[in-house]
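Now for chain A:
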Amino acid sequence: MTISKVSNTLLLEPGMEDMYKCVHCGLCLSACPTYLTTGREMESPRGRIALMKAVKESRIEPSSRVISHWESCLQCRGCETACPSGVPFGFLMEQTKAELIYPQKTSLKQRFLHFSVFKLLFPALPLLYVLGTLVKFYQKSGLQRILRSRIVTKVAPSSLVVLENQLPAIKGNFFSASTKIYPTKEKKQGTVGLLSGCVMPLFQGPIMEATVRVLNRNGFDVVSPPGQGCCGALNVHAGERERASKMAINNIEVFLKANVDKILTVSAGCGSTMKEYQNLLDKSSSISSEDVSTFVSMTQDITEFLVSIPLSVPKTALSMKVTYQDSCHLAHAQKITKAPREILQSIPGIELVELKDSLICCGAAGTYQIVQKDLSTKLLSKKMATIIETKADAVVTANPGCIIQIENGIKQNDLNSPVYHIVELLDLAYSTESKI
Partner candidate 1 sequence: MYDEPLVSSLKSIVGSDFVICHPDDLIVYEYDGSVDKAIPDVVVLPETTAQISSILSLAHEKNIPVVCRGAGTGLSGGSIATHGGVQISLSRMTRILEIDPLNLTALVEPGVINLDITKAVAKHSLYYSPDPSSQKSCTIGGNVAENAGGPHCLKYGVTTNHVLGMEVVLEDGKVVELGGYPEAQPGYDLRGAFIGGEGTLGIATKVLVRLSRKPSITRTFMAIFADLDSASTAVTQIIGARIVPAALEMIDALAIKAIENARPMGYPRDAGAVLLIEIEGLAEDVNEESEAITSICEELGVREIRYSELAEERERLWAGRKGAFAALGSLAPNYYLVDGVVPRTRLPDVLQKIAKICSDLDLPVANVFHAGDGNLHPLIAFDERQPGSSAKALQAGEAILELCIEAGGVLTGEHGVGIEKKEYMPLMFTPDDLSIMKAFKQAFSPKSLLNPGKIFPDGKKPTQKASIRVGSFSTTDSDVWI
Partner candidate 2 sequence: MMSENILSLFQDFLPSKVLKNENPTKYFNIDGITPHLIVTPENIEQISTVLRIATKNNLSVVPWGGGTKINIGNYPAKLDIVLCMSEMDKIIEMHPADMTVRVQAGTKMESIKRSLIKEGQLLPLTSPLESRATIGGTVSANVSGYHNLIYGTSRDLVIGTKFVQANGTVAKSGGNVVKNVTGYDLNKLFIGAIGTLGILAEISLKVIPLPRQMQTFLCFFSSISQALAADTQIKQLGLSPTTSFILDTNSASHVDGYKDLFQSSTVLATELYSGSSGMQKRENEMVRICHAETNSSCQIVDSQSAQSLWGQLSNFGHINHDDSALLILRCGLRPSRLKQAYDSILAELSDVNLPISAILQQSLGLIRFYVWSGGPIPTPKSLSSLITRIRLVMNELEGYTVVEQCPAETKYHCDVWGNPGNSLNLMKQVKAQFDPSSILSPGRFIGRI
């Protein structure tokens, strides 16, 4: 077998020798959503690492078959939580994608998706906003209703129909970064910077607004400094590391200049990427490593921050039975599972019912729901079955992707339970107290 050029690259990449930390004990299997769904070793963390090793050792070529097994990975990092040997699976997978998958994107559709998502939209937020506005117009104007009529769905290509159905509803207003300061009305405890990010402010404006109110209510001024951009998570996960590092540098510069005590995010995916900027930025990058580590040490997930201040307990009860789905990048990448539960339990009247397999991914995983339609759907239906079992009034989670995915599931199952970001629920509790 010849040693292909790509495998040589993989061989040389720093940090990749960590794949040999894997002693194939198999403890990751039961934490892997794709293994649990397919039962195939190739779709397990251990199998994916074995394939990396086999390619690295030139035992096999990185064929499209091999690549498909890596591509089916959700990168939820549930396996990292389960791993007793500390294998940095998330990093290995990102690196593998960067080295092997990204350069080999062959189909036109994939190339287009890649180009539009990772090169056009996310790095350049204004373009995303334009698109967002169009989508919003499409949804609000009634055009969606017309297009969803049977005639159109019959003539449109089926993949487009699927995509269209998955399009999340754009709620409320966009939330954008600006020089604006959102001041607290309580005794001031400090100032925090909020990452506005990319998708969140577009699709989930109300969550951002709720976050600001919750932080204000707890005595913090909030700023979301202008010039910041997407955290780069989707690029990193897709193996698009070069562009992601440029985005990281920009964010670090913007936030360090903003004069804030903490940098907060309400999106677990962003938080985990930001906390791992060190992996992305090597010594050759144009930013000092001190700046990177300062930024990283200042970055917190909203739930982590709220339990640390400590949280001001809402004064009125919110009588509701809720269940909590752990967001993968909060639970596995950031190891935060207690904080959200503590917050929920601190809200008077909330009954928290534990969700079976709440640590297993819902199938959202960024663009996964689009590119791995089949598996994503299977994962969602499994998730929905457990959610229905809890008989909860509402589902709570901590990441926009999860909310969109579970909302889709709720819709498909003809249910009407709301899906909240945890800050929304907290905001709801605070808002009722102001009415007394």
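Candidate entries met the following condition: all candidates are chains of the complex that A comes from, given by their letters.
Simple rule for what comes next: contacts are C-beta pairs under 8 Å (C-beta built on N, C-alpha and C of every residue); 3 or more make two chains touch, one makes a residue touch a chain; residues count from 1.
The shown structure was predicted, so the numbers you read here are calculated from the model rather than taken from an experiment.
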item: Touching candidate - 1 or 2 - for chain A as found in this complex; value: 1
item: Touch list for chain A against partner candidate 1, complex; value: 20-21, 23-31, 35, 39-42, 44, 46-47, 50-51, 54, 59-61, 63, 65-66, 69, 82-87, 356
